[in-house]
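For this view, one protein chain was removed and the others were kept in their places.
Up next, chain A:
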Amino acid sequence: MAFLDFRGGSGRVQIVSKRRATCGRHSWSPRVGACVRRTHLVRKRALLGGSNKPRLHVGSGAMEGAMQTESKIRADSRTEPGPRGPGCSLRHFACEQNLLSRPDGSASFLQGDTSVLAGVYGPAEVKISKEIFNKATLEVILRPKTGLPGVAEKSRERLIRNTCEAVVLGALHPRTSITVVLQVVSDAGSLLACCLNAACMALVDAGVPMRALFCGVTCALDSDGTLMLDPTAKQEKEARAVLTFALDSVERKLLMSTTKGLYSDAELQQCLAAAQTASTHVFRFYRESLQRRYSKS
């Protein structure tokens, strides 16, 4: 009987192994290249963390109910040994919330091998020079993995800050400050998108009022025009253009975009459409992860 695994990404169901029975406790691990039992991972984290809250939500294989229905709806399936095929599929992603005790909200977002840790402090006291009389002052600090933060980090901080400002209901907390601190733990491509996702999850964890959720998606276009979603570091280097979009959850509108490289207008529209479809999967993952968290506690 085929084991159908829903990879937190493309929505394409891949037949991984024809031998194992359908078992919700297994999830495809791209690094190992085989199905691994998921439960031991959860138990290990519980031991280390000491907290009973089910905070770890792995982005694939965890949606048992959804998996069965997905298998009936989507017929295209591929047997493939590698973690993802050529084309539009997102890497394996995982999210962990409430892992730090001091910040009001924290989250760690993992996309393939790229990992970013986010902490949110707020609404808190703000310096008189920075206060805005009718809304909250948002501040973003991005720390690179090595070295001191430079001009590129400042530019990314501005992008993330403006994206957050568009969704956070600052008017509910005037004359306060909300600080988002992001630390890059490992960078293997699509860093900005991972930062955006981590920031969103951390804001949710902190309970900051928002009008919508947002997610980051990266697209890479290589020299012959093929689109790749969620590129790895190697794919990004070889690509002709890398586009990162931040989309909101209500109407999939474009909140933020930053691009590198040359591309045409038609390619932009194509990437945007692909990013919008990919964002549905990310939002579904957010929703399920939050549902799991709040249903058990």
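Note that contacts are C-beta pairs under 8 Å (C-beta built on N, C-alpha and C of every residue); 3 or more make two chains touch, one makes a residue touch a chain; residues count from 1.
The rule is simple: contacts and distances are computed from a predicted model.
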Protein that the absent chain corresponds to, by UniProt name, given "Septin", "Guanine nucleotide-binding protein G(I)/G(S)/G(T) subunit beta-3a", "Exosome complex component RRP43" or "S-phase kinase-associated protein 1": "Exosome complex component RRP43"
Contacting the left-out chain in the complete assembly, out of A:Ala188, A:Ala233 or A:Leu268: A:Leu268
Residue of A:Asp113, A:Glu131, A:Glu165 or A:Glu288 touching the missing chain in the full complex: A:Glu165
Missing-chain contacts mapped onto chain A: 151-152, 154-155, 157-166, 243, 246-248, 251, 253-265, 268-269, 272-273
